[in-house]
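Take a look at this one; I'll ask things after.
Note that one protein chain of the assembly has been removed; the remaining protein chains are unaltered in position.
Order of writing sets the chain letters: A and B. Residues in each chain are counted from 1.
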Amino acid sequence: MDSLSVVLNALPAILAGTVVTAGNVAISLAMGLVLGVPLAVAQVYGCPWLRRLVDIYVWFFRGVPILVLLFLCFGLFLSLGLPAHPFLMSCLVLGCTSTAYQSQIFRGAIQSLPQGQLKAARALGMSDSTGITCIILPQALRLSIPGWANEFSILLKDSAICFVLGTQDIMARTSFVAARTHEHLALYAAAGLIYFLLTLAVLKLLRRLEEKVHVPGYSSTGGIA
Amino acid sequence: MKVSDDIVLRIEGISKSLSGKPILEDCTLAVRRGELKVLIGPSGAGKSTLLQCIDCLIQPDSGDIWLEGERLERKNTRKLCDYRAQVGMIFQDFNLFDHLTAEENVAIALRKVRGMDRRAAKARAMEELGRVGLARRALLYPAQLSGGQKQRVAIARALAMDPKVILLDEPTSALDPELVGEVLAVIRDLARGGMTMIMATHQMEFARALATEILFMERGRIIEQGAPETLLAEGSTTRTRDFCTRLLEMG
Partner (left out) sequence: MIDTVFLSQDVLPTLNKGLLLSLGLIIPAATLGFACGVMLGCLRTFGPRWLRRLGDAYTALLRGVPLAVQLMMIYFALPKLGIYFEPYGAALTSFTLCTAAYQSEYIRGALLSIRQGQIKAAQALGFTTLQTIIWIVIPQAARRALPGCGNEIIYLIKYSSLAYLVTCMELMGHGKALASDTFRFTEVFLTMGLYYLGMVTLATWLLHWLERRYHIPGFGAR
C-alpha cells in the first residue's frame, strides 16, 4: 500500500477525530471565557484575600504542564470513584488551564484602560457593578480579542496531548492508524496539516469579529488610528 | 444671574491625607443656588482632590457633606450612587467612555442609573448635545472628536442627569489654546442660565467676569475667599491678587 492510499483510507477516521478535537477546544475555550472574566474582575477589583486566591489558582495552572494535569485529573477521578471519561477529563483540564490564561488576558485589558473610565461612571451615579458591566467590560473584551485568538491557537495545540487519556481526537486516531500501517510520515503530516488549517480558519474568523466590533479610532495597541 | 439664599451643597471639615501626607486640611464651603464658585491656586494646592472628595470619588478621611440640607451617608453605597447622580462632574481629561458614541455617552447613565428606556434616553441625549452645539456629531466616537468637542460632550453627559450642582475640575487645561473658547462659552451659558457650579481653573479673566465668589487654595487649605471685585481689587494685598499678577506676568 502506498502512503497516499493509507492517508485516504484513514481520512474519515481522522476527520471524525477532528470533530472531537474541535468539541474539546470549543468547550474548554467557553469554560475559560465564562470563568476567566469573573476571575479577572476579582483580581482587579476584589478584596485582598480573593485576589490572593485567584493568584494561587493562576500560578498553579500556569506552572504545571498539561500532561501532568491530565494524569493528575485521571488519578483524582479514580480515587474519588468517578467514571474516568476521557473527553470529560480533557475538557476539564484544558478548561481550567484556559481559565487561568484567559483571566490574565482580561486582567491585562482591564488594567490597560484609563483609570478615569470607572471614575467617570461613578461620578454619574453608577454602582461599581454597573460601571464594570457597562463601561469596563465592553472595552476590555474588545481589547482582549487578539490575546484571545492567541489563546485559541495555544489551546488547539495543547489539545493534541489529550490522547494520552484515550480521547479519540485527531492525534489518537492518527497514531492508531500509524502504529498499524507504519506510515508515520504521511499520516502525521496529514494530522499536522489539519491542525494548521484549523488554526488559520479560526484566526481569520476572529479577525473578522475584531473588525465587526471595532470602535473607530480605538485599537488594541492603544494608539489613535 | 440670580443667587438665592438657599444652600444647595455644603461641605464641612473635609480632610484627606495620602500615605501620611496631608492633601486637604479642614475645608469648608457652602454653595447657594445659582452660584458659580471658582477655585484657584497653584498646582498641587489640592483643588482637584477637593472636587473629587466632594463627589466622593476620593473618599475623604473626615468631614461631612450636605446636599440640599440632607447629610450624605458615605458608607451607604446606594445613597452614595444616588448622591453622585445628582452632582455632575467634569474632568480635566474628559473621561468619555471610549467604546460609546457621543450620544451613547450621554444616554448610558440615563438608562442604567435613571432607568429610562432606550428611546427616551436617546431623545434626551440629543437634546443635551444640541444644547452644547454638537447635535451633528452625535454618532461619532470619542477618538473622532477634538478635545473641545469631547469636553462639551462630557458637559452634556453631566447636564442630562439634571444635576443640582456641577463640579468642574480644570475643564480647559488639557485643551489646545484655540479650543478653550468653545468650552468656556458653554460654561458661561450655563452660569447665565443659573446653574450652580464649583469650578477649578486657571482662566483668571473668566473667573473675574463670572465668579460669584473666588476661593484661593494653598497647601490643602482654603485661605482666602470673597467676591472677585474685593479679592482682585486694585491695590489690595490679598494672596489671590498676588497669585493672579504672577500668572499674568508669566504670560
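Just so it is clear, contacts are C-beta pairs under 8 Å (C-beta built on N, C-alpha and C of every residue); 3 or more make two chains touch, one makes a residue touch a chain.
Remember, predicted model here, so these are calculated numbers, not experimental data.
Listed by label, the shown chains that the missing chain touches in the whole complex are A.
Within the full complex, the residue among A:29, A:120, A:161 or A:177 touching the omitted chain is A:161. Contact between subunit A and the unshown chain involves residues 59-60, 62-69, 71-72, 74-76, 78-79, 153, 156-161, 164, 171, 175, 178, 184-185, 188-189, 191-192, 195-196, 199-200, 221-223.
Basically, only the chains that are shown with their structure count from here on.
Averaged Cα coordinates give subunit A a centre that lies 46 Å from the centre of subunit B. In the complex of the two chains, the subunit B residues touching subunit A come out as 52, 55, 57, 77-78, 81-89, 91, 93-99, 108-109, 112-113, 140-144, 157-158, 161. Of all residues in subunit A, those touching subunit B in their complex are 114, 116-117, 119-127, 130, 134-135, 138-139, 142, 215-218, 224-225.
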